[in-house]
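Dropping the structure in here first, questions after.
Removed: one protein chain of the complex. Kept in place: all other protein chains.
And now, chain A:
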Amino acid sequence: MAESVRQLGALMRKEFLLEWRQRYALNGMLLYIVGAVFVCYLSFSARRGLLTPIVWNTLFWIILLFTAINAIAKSFVQERAGRLLYYYTLASPQQIILSKILYNTVLMLALAGLGFIVYASVLGNPVQDVGLYVLSLVLGAIGFAVSLTLIAGIASKAENSATLMAVLSFPIVLPLLLMLLRVSKNAIDGLDRSVSWDEIGIVLAIDAIVLVLSWMLFPFLWRS
């Protein structure tokens, strides 16, 4: 047990080091979300407070969804096939997928946090219950990372993987996205938190299902 935790730590450290050494990819993602937010801001004629809360919320989650798909799509293509093969001789596939998921969660948390700050500062912030909204962002980051990492693995095996990544992930992410939209809408309206427990429970349940499936299915994926 302690051994596998240590291995997981080493794999995580590798992911962070890799990202740090190829900073252009990370900076690219940060710029992507800031740029997307700014495009939306200018497209709505650069006026604050113009958007209704529903549009405000939906727009933000869609920006976040596209950023997530782009950010996570590269998790298996950054390294060459030979190097991936080398990792598989060192660690078990379960540890590799788990380290990728954890790393992507941290990445998504950073992107969602930055996105929210920029978005709220340029387009105004109608959120009444910021605590709950941040919780929904955290749940969203975890959910996107968990459900998209395996899809990224699948898409990276095929040619034309960028289109495939989007096509495969839209329907998979949709139930999660709908629940998150509902929680975050409750947060914007400042509804009592007890209203949102159901949705939060479902998000966690979907995350758990997808996590267990990734854990079980990834060993079959990497062998090919």
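One rule holds for everything that comes next: contacts are C-beta pairs under 8 Å (C-beta built on N, C-alpha and C of every residue); 3 or more make two chains touch, one makes a residue touch a chain; residues count from 1.
Assume contacts and distances are computed from a predicted model.
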* **Protein name as given in UniProt for the chain not displayed, "Bifunctional diguanylate cyclase/phosphodiesterase", "Heme exporter protein C", "Threonine dehydrogenase" or "FMN-binding glutamate synthase family protein"** => "Heme exporter protein C"
* Given A:68, A:132, A:150 or A:200, the one touching the chain that is not displayed -> A:150
* Structure fact -> Of the candidates A:12, A:172 or A:204, the residue in contact with the absent chain is A:172
* Asked: Residue-wise, where is chain A in contact with the chain that is not depicted?
  -> 150-151, 154, 157-160, 164, 167-168, 170-172, 174-175, 178-179, 198, 202, 205-206, 209-210, 213, 217, 220-221, 223-224
